Structures are given as C-alpha cells and as structure tokens.
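Missing here: one protein chain of the complex. Every other protein chain is in place.
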C-alpha cells in the first residue's frame, strides 16, 4: 500500500513523514490540500504542523479543505487514515475520531520525549508491539489534551480504541507521566472500525537511531500493512 | 513645517539635512525625508559603527558571500553545500511587547536567510533579562518578560516548522531595564542556489509579495510629523504583529519560485524601513533604478499616505524582481500558496528610486545616496573612569578565611542564573525537520544536513556572549567568548567555518560606551584572525539603556562549524558504569576575576576575566577533534562559567545521574576557590573508558596539550579533593536544584 | 451589518487558562473573584446579502467552524446598522 501525505498550508511535518516512510522503504505521494482525490489503494497521513496557523482552534480550518472530503470518503471505504499531532486534531475536528484536543493543561507547548504504553496490540497500528510494551516517542504540541464526554471515554475504553497512553519509563500510567492533562492519559486512539488512527506523539521522528530511537517504525509499518499483519 | 525642521524632528542632524539637500540638488519633501531618516539611522546605515566593523576579518577560502554584501553571509560546507546564517536583535520591540517583539524578531531573521535562497533549518536564541526572583515590581516585570519572549519565539519558530536548537539565557540585573533578544537562523542551500538582492535588467518587473501593508511600526523613532501626529495615537501602532503562518507560506513559495530556472533576478526582504529599504538597496546593488506605484501595493488599511506606505514595517513581505515575461509563473506560485503578489513597478537605468502615487511622483531619490552614502561618524572613545577601580580584586576581602566549598556549589546549583534551561527549550520544537542530532542542553547543537548528492554533512553551532566578562574587560572578554564558542564546537568535533555577531551596547554618543564597543570589536577581530574565522555578518544594536543605566557591553557571537569526518558525537554528561575523568588543556584556573562565582556566591562583579590564550586554545581544539575520532570516549564538556567544579557538576546531570570522584590541581599561588571556580578557558573535561586513556595521552603529548587523569566517574556522589579540601555532594540533590531553580524562580 | 459570535467553553470542560488568570487576579488582590472562564469574541463585518439567509448561514458557520460542539457553546448576535 502507498501513502498519500496531505500537505495543508502550514503543515510542517509533511517532509518528515515522507523521509521516515522512505527510510522504511515506502515511496509516498504528497497531496496538496486543494486536490480532491485519494486513490482507492492509498493510505492517508495527515501530518503534524500548524495548518492554517492553527488559528481559531487547531485543525478547525483544515477540516474544510477540499481534500478532506476525499479523506472522509477513503476512511468510509475502510482505507487507512493516520493523523499525527495536528493531523489528530484535524481528524477530531472533522468527526473522523471522537473528542477534541485542547490546550495543554500546563499551558505551555511541550517538545520532549514521551513514554507510551501500548494498550491494544490487536490493531493494525500496534501489531508490531506487545501489550504493555513501552515506547519512546517525541511529542511536540501545545494543544494535545484529549477531551471527550464521559460516555465517549467509556466507549473508547470498552471498545479498546485507546491504543497508546502516556506512561513513565517503567510503563506506569500515572498522572505525572501525562504531559498535557489528557483524559485517561490518552495519547492515541483509533476509530471503531479500526482503520483511522489519531495520535499526538510523532512516530516519524523515531524511525532512525540517529534521531534518538526507532520505536516509531512499527506504527508506520503496521499502518502500511507491513510486518505482522493481523 | 519647513523641510529642515521636519528633518530635525525625525532625528536627522543639520549636517545630514545639508547632505541630503546637496545630494538631491533641491529641497527634499516629507516623504523623502522620511526615507532618509530611516535609511540613515544607525539601524540601517551603521553610521556610528561602520569604521569599527571594517576591523573584522571577512574573507577566507570558505566564504561564498561576504559580510555586508547581502542579507546574510554564506559559507561553503563542502560537497556543493552552502550555509547561510546570521543573527539579529529585537531588543526594544521585545521590551515593549515581549511576545510579539520576540516573534517578529524570529520572523525577521528567517526572511534574511531565505532571501539568500536557503531553506531555513535552525534557530538559536540569545536572551538576557534581569533577575526573575527579584522582589517586587522588578521581579514581576522580569518574569513576565521572560515568559512572553520565550512564548513569542516558540510561537513563531514552532509554527514555521524550523527547530530552535540552542541558545542562551543570562539573568543579570544589568538587563533589568533593557532585555536582549537576539535570534540566529541557519539555512542550507547548494552553491548554485545563492540569490542576490540586486535589481538588474531595465524593464524587469518588480513584485511585492506576502502580507498586506498596514501602519505597523510607524510610531518608531523615525516617526514624527505634524500632519500625522494629529491623528489619534490609537491607530498608530508601534507594535508589529507577526504572522508565522504567512511567514511559512512565504518561504515555501519563495523557495519554489527560486527553483524555477532563470526566473528570479533579485530578492530582498522588507524588514526595517520596508519598501524604502528594499527598493533602494536592490537598486543600489544592481547599479540601477526602480520606479514603483504605491496604488498597487496591497494594503490592509485604507487611506494610507505615501509616507506611511513607504515606511511601514508590516511583517512577512518581500520584494522580488523577475525576468520580464515570467510574471505569470510568479503569480501562479504565490496564488497557489494563497499569498498576494502585486507588480508594483519596474527596473530603470536612472539610478533613482522613483515613487509615485496615483501617477504623481511623491519621492525621487538616487538609490545610492539613500542606501550607501549615509554619513560615517568617528565617535569619541574614552576609557571608563571607574574601570580601573572595578578591575581591582582583593580576594582576601571577599572570601572567608576557611573555604565553604560545600555551600558555595549548592548556592550555584540553586541559582536560576545557572539552572537548567529545559523550561525554555521544551517550549521550542527542537526536532522538527529530522535534522537535530544533538539537541539543546549541550555545548553545541549538531544538525545533519543532506548533501546535494545524498549522504549527510554534520553541522555544529553555538551562541555565546558574556556581558560580565566584557563589562570588566571588553577586549579580553570578547576574545574569550570567541574562544569559548570555538571550544564548544570542538567538543562536537567541528571546525569553525564562520562567525556572525550581534553587538549589543548602550548609547554610542557616550564615549565610555563607544570605547567598550571599539575594544569589543578589536578583541573579537583578533580572536577571529587567530582562529582563521571569517565574520560573515551580524547586527548592531545600540542605545540599550534605561534610566538605571546601560546594559553590560554584550557582544554575542554565533559560530557555525562542520563536524570532521570520523568524529563520533558524545554527550556532555556522564554515562552509566565506571569511567576515567580526564582534564585536557591548562591546569591553571585563570582566577576569579569577573567570575560567576563572585557574582552568585558573593554578590560582586570585580576583577578582570582571565585573558584568552588563543594559541593554546587552537591546539586544544585540534586535539579535541582528533580525540573524538578515537573509540572509548563517553562524554565531553568544556569548562566555562562556574569553573571546573560547575562543569563537573553539570556532567553529573545526565539521565544516569552518575557521579565522580576527582582530585583537582591547585596552582602554586591559588586559593582553592580559584582553582575550582575560576573561569579561564582552554580546558575540557572528558569521560573515557580506561582502555582509551593511553591513546589520548599520546595524542595530547603530540599536540603539546596538557592531559591529566583527575579521577573516576560513577557512583551517585560528586566528590572533589583539592588543596587539602575534600568535599562531597549527593548528585540527586544537586540535580534537583539544577532542574528546579529556573522554573521555581519564574513561578515566584 | 455586524455579527458578533461569542464562543464559550461548556461548563463541564476545564479551562486551565481561566484558572491561571483566576490565580493572577486573586494575586492582585481581587479575592472576590471566584472563577474565570475565557472564551472568544468574534466580530464579523458584513456587507450586502439578505438578512434571513445570512443569519442561517452564520448560525451554521458559528456551529461548525467558529465553535467546536464537543466542547463549546456559541451565541450569535446580529447587529444591523452597526
């Protein structure tokens, strides 16, 4: 499967995603936000950055980009859609994932290495990992605090849609290990059908040892359907 | 108002007015005077400092674009790869509105870099404020300045997707009334992609691209006129608001435009003095003229006068000259990125900048007169009357009879002046772009840059300044900071390629201040020559003073270097397991003059900084680079502020919190405090495997550099013996203080 | 015509920025202030168009773009002749 990496005005991790995918042997296609086609054999990546300056609310304006119709249609057809950081925010704004991402509890932008606990390896995005495995992935966001109504949170839990939670180096999901105040320490979720992933941490920044680690590879490979498919 | 009176009200002198009249051959009108007042200001013309700047060495085999030629200097990094970099200050705007002041500072330096044809890949920021833990209003104001400035840099830098990979923060009462915000940007390009800011080719169209023009920045020093001041102050904003979103679109669009073969003739950003500066500079560089029509300038506000349009400092705008017939391509690219692109004029051969509004000439000035013929002044310089007094240092009056090393180090560890800067760089995206190999927190940041033909070049960079050293001895202090910057690069195995400097001083009309500046420039120039290091550009920021007095003389240097082939990068902190601690370089401390120790522990700034020994520094740096090619090197950190003891403490602040047990040399006439806290340069600490020691000793001997085994690393205690003293600290305790001191001070 | 859209956080959603301002306000001596909530005040200048259609369109945009129904409420105030 090939990835289409969507470029919104203000995206700034698009080239990083392309680079990481190339490191993993993929050759993605860059898709400008004004385009209207996602091919039926493509997966979609909505990369990080500040689409439309993140003005108003992160992802609020990007959601109305022409390409988003096609992304929605692709998701509805069951194609893979991955939203990373700003991409996650866009997916929530667009209603492809439930909930919303709000200002970090500490009110600061945070760029650092976070630890994630893999909650559910029975998903294509986590198939390279084991339950409870701890991953080291960078975060870089000012609005990554996941919020949803209590019933939505319950449903996420019940349906095992929470794929990653912030934890400490030992894998303990604690309040202290939560960098942004997210409900239930949520770092990444999938939709019910299992083809849409949204996560605040950046797997594309963790695909090469020189960049500080390779824990993110499995997520991108899994999304591409490579390696341990389920 | 008569033209002459108007000129004086704009800050031009009588003599300058005469010069303008003579150059024009007639009375200038108000628009023209406005243009001269900004172009001939210190900020744009360097009229007070140009003679001094000439003292810098600016040539060398690696220099592709020299200082002063274009918006930023460019150096060769090998393999067809070039690096453009420069530093810029935004001190006064940040004092008024810290968030927007700092943000627009980032935007400004960003434009200087992509104007050169380079893709911006890294920022660094050098910040100076008063003490955040100060009581009362002063502390409150400082805290809000720090928070605002850091947020502003974070806002702009993160949004444009250029990582901020390093910088400095200095907290000293000398900056309380006048903070310093200096921002550095580095860009990468191929040799054949270098762009020039010259308007050439008669008839070629001149485009205005980017954000619309408003009345931003008009209430600055250059703004004053009877007609205009009658309007309400409310809509005359001195505060420029940056739009990083448009900044990002602008550089992507420009880079896309440059990639089209033979399309662009010249580019120039609109920074200070906006349209005025960009038209007259491009015309002057091209030996041509430019004619523009102001009605075609995209405007955000209605009813702007020619004066306002010409002098507006609205952000995120560029001037681009393309080959005739290629207009459509430019328009297509900019419209795709959702940006305005307006053809506002064309290149002429008259040598004049002619400005029209609604077809009527509103200004007509020789480009060279405006851009290059500003007067140059020789300012008076005088040794400060109190300098000799301040340089005296009698340690017997300051130090206690019995050393109190234990407390001394705790005091330093607990001070926000030395605490971890994590609170700052966690707010900066320092990883975006996938180039940051060595992240903030160490001696130098290292980026990997893709070579034109594939593969990576590793580039190291650092910002350094030390106002305290320079206050006590501007010449030696400036030399020492260049040496320190080069030493930082050596710790990353890099050979310095070029230096950019920001000269932050007080009012140059004060002879004592001008003396500081001249000494500073001469000291830096001497050090640069010693290191074969060309100055490729920089910035001057004067008048940094408040009613409480001038700031410390504060030159800040940014040095960029290339990591040598074969070097293995190592962290600046001890790893796990047991290793050997080595000290490379001098065994003398250089004494406590102008030291952080005296300021933080004894509340005094006294004495002279240790003079830099440039020859031995060079040998040390060369040795360091070859040592880093050996195996078994675990950690490297240079000795700087806080002396060898603080450098050791910093090395224990790694993820492992590993300690060390060392025996440190004491000079024959030294007090133990001097040995431990003296800031003399020329020293580097290493942690190595036992097995590597012999090879390093051998290399050091060959290089003629001292190498001494001072102890062992490991454990959870830092234990130091020196001159009969034997003191230990719990690493965890020190580290806790180090991590907490700055955030705590900011929350107070 | 002018439209003013006020966007406020739903009561159940935490407002950390409001909390921070609350502390600062209390710190400045205003102990009587018990809570602070921060929302958005959006002013749109409108020229021409039919008022009824506009109003409908503005309601829609306020709900879809200007506010996020997951966490915010909005109030639309149309002012003619403003």
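Order of writing sets the labels: A, B and C. Residues in every chain begin at 1.
Keep this in mind: a residue touches a chain if its C-beta (ideal position, glycine included) is under 8 Å from a C-beta of that chain, and two chains touch if they have at least 3 such contacts.
In this text the structure is predicted, and so the values were computed from the model without any measurement.
Shown chains touched by the hidden one, complex as a whole: A, B, C. Of B:8, B:241 or B:578, it is B:241 that touches the chain left out of the display. The chain omitted from view is touched by exactly one of B:21, B:69 or B:301, namely B:301. Against the chain not shown here, chain A presents residues 52-53, 55-56, 61, 64.
In the full complex, the hidden chain is touched by chain B at residues 96-97, 100, 211, 214-216, 234-243, 245-246, 300-301, 314-315, 338.
Listed for chain C, the residues touching the missing chain in the whole complex are 6-8, 18, 21, 24-25, 28-30, 32-49, 54, 57-58, 61, 65-66.
Definition applied: only the chains that are shown with their structure count from here on.
Chain contacts here run in a simple line, from one end chain through to the other with no loop closing. In this structure, the chain pairs A-B and A-C differ in their number of contacting C-beta pairs, and the larger number is found at A-B.
Averaged Cα coordinates give chain B a centre that lies 41 Å from the centre of chain C.
Between chain A and chain B, the centres computed from C-alpha atoms are 36 Å apart. Averaging C-alpha coordinates per chain places the centre of chain A 29 Å away from that of chain C. Along chain A, no residue makes contact with two or more other chains. Under the contact definition stated at the top, not a single residue of chain C touches 2 or more other chains.
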